[in-house]
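One chain of protein is taken out of this complex; the other chains stay put.
Moving on, here comes chain A:
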């Protein structure tokens, strides 16, 4: 047995993948299986059942999944999540790029300080962020005081209690959280772009805008893909912020899939439906991140 292994080992050229490599990943794979793959499998299994969490479950087949498409109260959270992606992913990346373009052109004194401050929301626990913003957005909170102070009192409203404005209000919190991360990523990426490219562009008479689109943006392609992936995932699994700020209200105007999963599993005892929603969310995140890596990063399978 040992000799057979040794013989095979000798026949291979160096650098060629070997079976022994599996041994190296085994410890990590075991943990991954135990804490991720098995729970994932169990979730899929539960999503095929009608179960209240306690008494005997019954087979549901694809009923729970069919409901995801037909029941408006289950479909709406996905709609909200996709709308929130604009605030959680698109805006932070856009703002991050804009700031990066500006910051890379001028020398800013105390850059480290600003970078730290902008990155701070990433370090804070989401619960803290939620509580702070909940008081900022309250009817007599900071934002409304500010609006009234500058004579825009007619715009002051109960931001989190307003059917039209609650979703954008929650979205803005996400933008605030995500922008710092994007900016830090992009600033690091920009330093990697060779100076010569900028010099060449300027020699050719490119202005700030042209320089951004021909040099900075293509150079940051990888970072944009990473930033988009991170922010999309963060946006879609958004639970804590909704739980703290609105509990899905007013009405159901801000309910999102992750919140709905919790509510169904623990509050109304529809474990099967909650699991189906969780699987649906996983699939959505998977599809979007694959799309990002294909389209933005240009990675081929």
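Throughout what follows, a contact is a pair of C-beta atoms (placed from the backbone, for glycine too) under 8 Å apart; a residue touches a chain by one contact, two chains touch by 3 or more; residues count from 1.
FYI, contacts and distances are computed from a predicted model.
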Omitted chain, identified by the protein name its UniProt record gives, among "Extracellular solute-binding protein", "Sigma-70 family RNA polymerase sigma factor", "Deoxyribose-phosphate aldolase" or "Phosphoenolpyruvate-protein phosphotransferase": "Extracellular solute-binding protein"
Absent-chain contact - pick from A:78, A:133, A:159 or A:198: A:159
Residue among A:54, A:123, A:150 or A:209 that touches the chain left out of view: A:54
For chain A, the residues touching the chain missing from this view: 37-38, 40-42, 44-46, 48-59, 61-62, 134-135, 137-139, 157-163, 246-252, 263, 266-269
